[in-house]
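Apart from one protein chain that is not included, each protein chain of the complex appears where it belongs.
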Amino acid sequence: MSAVRRSPVRGAAPFIIGIGLLWLAVIVLLPLGMVFAEAFRKGVEGFLKAFDEPDAWAAVRLTLLVAAISVPLNALFGLAAAWCVTRYEFRGKALLTTLIDLPFSISPVISGLVWVLLFGSAGWFAPLLDALGIRIIFTVTGLVLATILVTLPFVARELIPLMQQQGADEELAAVTLGAGPWAIFSKITLPNVRWALLYGVLLCNARAMGEFGAVSVVSGHIRGLTNTLPLHVEILYNEYDFVGAFATATVLAGLALITLLIKSLLEWRFADELAATRRH
Amino acid sequence: MPLTIKNLSKSFRGFTALRNVDLEVGDGEFLALLGPSGSGKTTLLRIMAGLEQPEAGSVTFDGEDFLAQTPRERRVGLVFQHYALFRHMTVADNIAFGLNVRPGKDRPSKSAIRERVAELLRLVQLEDLGKRYPAQLSGGQRQRVALARALAIQPRLLLLDEPFGALDAKVRRELRRWLRHIHDETGVTTVFVTHDQEEALDLADRVAILKDGHIEQVDTPLDLYQHPSSAFVHDFLGGAVHLPAKVQDGVLTVDGWTTDAPEDAPAGGVILAVRGEDLILSEQGITASIVTLSPRGPRTRIGIEIEGQALDLERPAHDPLSKLSVGQTVRVRPDLIHLFKS
Partner (left out) sequence: MTSIPLPRRWRWKEPSVLPGFGLTFGFVVLYLSLFLLIPLAALIVRPWELGLDGFWRQITTPRALSALQLSFYTAGVAALINAVMGLLLAWALVRYDFPGKRIIDALVDLPFALPTAVAGIALTAIYAPNGPIGAWFNDVGIRIAYTPIGILLALVFVGLPFVVRSVQPVLEDVDHEVEEAAETLGASPFQRARLVILPAVLPALISGAGLAFARAVGEYGSVIFIAGNMPLKSEIAPLLIVIQLEQFNYAGAAAIGLAMLGLSFLILLVMNGLQTLLLRRGRK
């Protein structure tokens, strides 16, 4: 590819670039800048005050905990699903692939709602849970369930196209050379998909930590107990503690920027090893 | 015979890939599976390797039931068409893989593995490239690494799937000779798949010709050429025209020309198969028209048409056929006659 792509509408270049960049600046960059501007509206001191609260730290810990449970589970699921879908021929494969992608087209609120329908006080399993003395809704378990559902496809959809494209020949070659199941997975498959796996985990994690709608439905907003960072932002905002809300939001914005940075680095460095369909 | 295949059948999703295949491969033999694409040759190879299971039939090796064994137990070296080198491993690690994954008690020591790898690198003439990655090698080099990797496990049977398919013509010819040399040196029983008849005839001790999932004929290259068992085999080993003919009372009639029929010729309607190189310009014979004539130094390439079928021949410049001109209609007769039942 030449450095400068030819365009049929050559004279229009500055015009198109200008409008495109202006649009991106207004729609995307302005809100990002606003987060930081509002967070420091009352100076560094006002900014830091938001982190004096124990509730803020409880929210950070809870967010990390929820991600630490749901992301590895979805990574494991992604590996199993990709292996199963790309290495075997069986009926119903198309249906399975469709199901895996399904959570992307479900509203986050619905992803929370379904758990309430099952485990809420008037849910299907409410009598059973009452009898056992277990609570799921308004607890960390509920947050984890909602987060798993929302982020379920992230790793699988990175691995499936890549493993499809790589084909099974290397694993079959390993079989003829006498490799057992574990050797095939750990020496051939895993090294071949490691960067795509990391990429998927990265995106999965960003969504898990930033999820709002689904966890908002199952959380009950109990301060210090079931408030993740995004929910903490909402509470502060609704209490008109704008500086506090935006200061907390900078943590999440920082997370987003770091995610984008690592994502771009992975894309530049390992373009070949990430799936051709990596772009959303 | 060490490798014996009996009555083998295999289908994929209703498509029959192999039908009642019988084949024997001798100890140290170099056998080619030759056929057009879709003839089932790769499937047959993959069944030998243990990558596919047939629906019916048996595969035995030195009296052992191959089908009951895992690929690991079979100890078969397979070279994939696109090599399937492990992309994240160096050349040396690729070659050592089969030894490294052996269970603890059977695994050679680290130094023994290193030695074996060095030995194989020498064998395939890549001594200095052990530290490279597959992506840094040329096609021909990758092919040789794949061969070394397959040989590392000291296979009882070496299988190659279109070993030269992905290479350009010049490298192909070099590697072909070299592969034969390696085979003669190691003496390992070898089966390879190809769709290129020249490659098969040039390289193999015997050639099995497959069509639509069954074996048409297995013979030495010379016997295949001289005694093809069917019109398909005759045609596949070099372009030919097939003409409807008739045999009656020991006389063959084709296109108004008559000649003595071979003694074993079937009576009635037959197909006369004629190769370009067997044709001689003659007073009596089959009508042919000259379509193209292209002199190429000492040889001339002549395109002729017989009963609407095109045929290419090559003759020395002094041959009477080379001295004709385009558009001329002449008579030719075959000096070697193959007749098949129509």
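A and B are the chain letters, set down in written order, and residue numbers restart from 1 in every chain.
Everything below uses one rule, namely that contacts are C-beta pairs under 8 Å (C-beta built on N, C-alpha and C of every residue); 3 or more make two chains touch, one makes a residue touch a chain.
Computed from a prediction, not measured in an experiment: that's the story for all the values here.
When you scan A:148, A:177 or A:274 for touch with the missing chain, the hit is A:148. Across the entire complex, the residue among A:16, A:68 or A:222 in touch with the chain not shown is A:16.
When the whole complex is considered, the residue among A:121, A:165 or A:186 that touches the unshown chain is A:121. Residue positions on subunit B in contact with the hidden chain: 9, 11-14, 16, 19-20, 50-53, 55-56, 70-71, 214, in rising order.
Seen from subunit A, the chain kept out of the figure touches residues 3-10, 13, 16-17, 19-21, 23-24, 27-32, 34-35, 38, 76-77, 80-81, 83-84, 87-91, 96, 99-100, 102-110, 113-118, 120-124, 145, 148-149, 152, 168, 171-172, 175, 180-181, 184-185, 203, 206, 209-213, 216-217, 229-231, 233-234, 237, 242, 245-246, 249, 252-253, 255-257, 259-261, 263-264, 268, 276-277, 279-280.
In the analysis below, only the chains that are shown with their structure count from here on.
Averaged Cα coordinates give subunit A a centre that lies 53 Å from the centre of subunit B.
On the side of subunit B, the complex with subunit A involves touching residues 49-51, 71-72, 75-78, 80, 82, 84-88, 97-98, 101-102, 149-150, 152-153. Residues 169-170, 172-180, 183, 187-188, 191-192 of subunit A are the ones that touch subunit B when the two sit in their complex.
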